[in-house]
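The following block contains the structure, expressed as structure tokens.
Yeah, one chain of the complex is gone here, protein chain that is, but the others are all in their spots.
Now for chain A:
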Amino acid sequence: MEVKDANSALLSNYEVFQLLTDLKEQRKESGKNKHSSGQQNLNTITYETLKYISKTPCRHQSPEIVREFLTAMKSHKLTKAEKLQLLNHRPMTAVEIQLMVEESEERLTEEQIEALLHTVTSILPAGPEAEQKKNTDDVTMDEEDPA
């Protein structure tokens, strides 16, 4: 076993989610040899990783959304690692942006941080909890109306 390149490319959580979901579908179709002892490790790691990524906002992304996000990010001049973190975490506050972007106080003004937040929240779809919260907010607003 030889490692030719230990860092040949960075993968976003969405890409890994897509890959594992496709792998799961393929194996479900082929059926019989999933439960042999050799495949148990693959089953475990696939299940746990899918469970983890499903709880993040990445599960609602698509290749078009990612492409749109990267084109929008071009103007902000961020490094690849910073763009990847923004894509994986979908920060909603300025504090989170300061964590992910190195030396953000020197590189970005407050308006630029606001613009960045706006781009992130408008292009990337929200995670499952944020959608739930949005639904409960809508429900409470309806309840207030008759009063």
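Definition applied: contacts are C-beta pairs under 8 Å (C-beta built on N, C-alpha and C of every residue); 3 or more make two chains touch, one makes a residue touch a chain; residues count from 1.
The rule is simple: contacts and distances are computed from a predicted model.
For the chain that is left out, the UniProt protein name among "Transcription initiation factor IIA gamma chain", "Ubiquitin-related modifier 1", "NSE3 protein" or "DNA-directed RNA polymerase subunit" is "DNA-directed RNA polymerase subunit". Although one chain is not shown, part of chain A still touches it, namely residues 1-13, 15-16, 19-20, 23, 33, 38-39, 41-42, 44-46, 48-49, 51-52, 56, 81, 85, 88-89, 93, 95-96, 98-100, 102.
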